[in-house]
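Data block below; observations after.
A single protein chain has been removed from this complex, and every other one stays in its place.
Order of writing sets the chain letters: A, B and C. Residues in each chain are counted from 1.
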Amino acid sequence: MGKTVVHTINVEFGDCDPARIVWFPNFFRWIDAASRNFFIRCGVPSWHETEATMGILGTPLVDTRASFVRTASYGDTLQIHTTVSEWRGKSFVQSHRVMRGNEEIMNCDEVRIFAAHKEGGGIRAVAIPPEFRALCE
Amino acid sequence: MGKTVVHTINVEFGDCDPARIVWFPNFFRWIDAASRNFFIRCGVPSWHETEATMGILGTPLVDTRASFVRTASYGDTLQIHTTVSEWRGKSFVQSHRVMRGNEEIMNCDEVRIFAAHKEGGGIRAVAIPPEFRALCE
Amino acid sequence: MGKTVVHTINVEFGDCDPARIVWFPNFFRWIDAASRNFFIRCGVPSWHETEATMGILGTPLVDTRASFVRTASYGDTLQIHTTVSEWRGKSFVQSHRVMRGNEEIMNCDEVRIFAAHKEGGGIRAVAIPPEFRALCE
Partner (left out) sequence: MGKTVVHTINVEFGDCDPARIVWFPNFFRWIDAASRNFFIRCGVPSWHETEATMGILGTPLVDTRASFVRTASYGDTLQIHTTVSEWRGKSFVQSHRVMRGNEEIMNCDEVRIFAAHKEGGGIRAVAIPPEFRALCE
């Protein structure tokens, strides 16, 4: 296993729905932030910089699976533990575990790619830069 | 297979990210709307009403998996095709296919439950009301 | 007064907060969609096209004021009535009134500009294209 980075989230009133619990799309918002934060904390340059220098826009999502174990509500502080659990040729698996102290709230495995603009609109996968992979291991 | 309901989405400028494509948590926002809309269109009462009459708050998510096949951007009109693909004792699988005309944009299978408030906060699964299941088949 | 365009919104469960009413930032999400929809319905090209042909990215917000008159909740259908109430040299005032049938839910006046990319990042105001203004009057 490579490096693990922890990203902290404060759950806000507006993150919760009429059942008084976090409305689930917000978990994906936080996980997307944890995904980018992982690379920054490992030393990978900002997507602002990689777009200017290498044409790399970021790491969009290809597949995801998630399990929701416990509910959370506003006032809670959550810790997202993120690692890259597998590197493939043009994709990688990023795994996230959302905790409230010792309690697991949800977990999520994502397949992501490094992407560049495609002519005519949209995006295309590019080879994973080996120097970026090395920073995360 | 039971009934299929189609929910239409107009992709907006603010739904897209700096890569100019839909930022993925928005798909889960739309799928959650498609999920609720499915029940309404099948004749199940609003969660406002079921909470007042039966204590049922809605159908929160337990597990999900999704694949992102093609990108979409603002100005696109998407159709979400939703059905219940499996009924279990206290949960069910709802399947969503997001199309732009004939092109598949993404697909998603969700395990959801019917939920009521739990004493002390949070939610708990309740048995699926048979009259609701019958409306969806 | 120029043209008025009506944009329809279905309020979803996830748009509402633990007080069971629409969480107010969602009104601004809908108003931003109504703003763009106004131009499209008046015949102004998509920002995709104006960016490619003229460098115009859209109409970002400079100032806003809003009053919240009545609450709304999921299941409600809202109509946003949008017009340009004033044209200035490099900015314009767009006014939105959000109705639920005959009841006013909220109203909002926005100062917006037509914007292009600025060298080094960020955006800058450009003169309002007279052919776009003519389409809206």
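Quick note on the criterion: a residue touches a chain if its C-beta (ideal position, glycine included) is under 8 Å from a C-beta of that chain, and two chains touch if they have at least 3 such contacts.
Predicted, not measured: the structure shown is a model, and the values here were computed from it.
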Given C:Gly2, C:Pro18, C:Pro45 or C:Pro129, the one touching the chain that is not displayed: C:Pro18
Omitted-chain contact residue, chosen from A:Lys3, A:Arg36 or A:His117: A:Arg36
Residue of B:Tyr74, B:Phe92 or B:Phe114 in touch with the missing chain, whole complex considered: B:Tyr74
Contact set of chain A toward the excluded chain (per top definition): 10, 12-14, 29, 32-33, 36, 40, 46-48, 58, 73-75
Contact footprint on chain B, counting only the chain that is left out: 13-14, 16-18, 20, 23, 25, 48, 73-74
Residues in chain C touching the chain absent from view: 18-21, 23-26, 28-29, 32, 47, 57-58, 60-68, 70-71, 73, 115, 117, 121-123
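What we mean here is this: only the chains that are shown with their structure count from here on.
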Cα superposition angle of chain A on its copy chain C, in degrees to the nearest 5: 180
Distance from the mean Cα position of chain C to that of chain B, given in whole angstrom: 28
Mean-CA-position distance for chain B and chain A (Å): 23
Shared-contact residues (touching 2 or more other chains) in chain B: 29, 32, 47, 58, 73
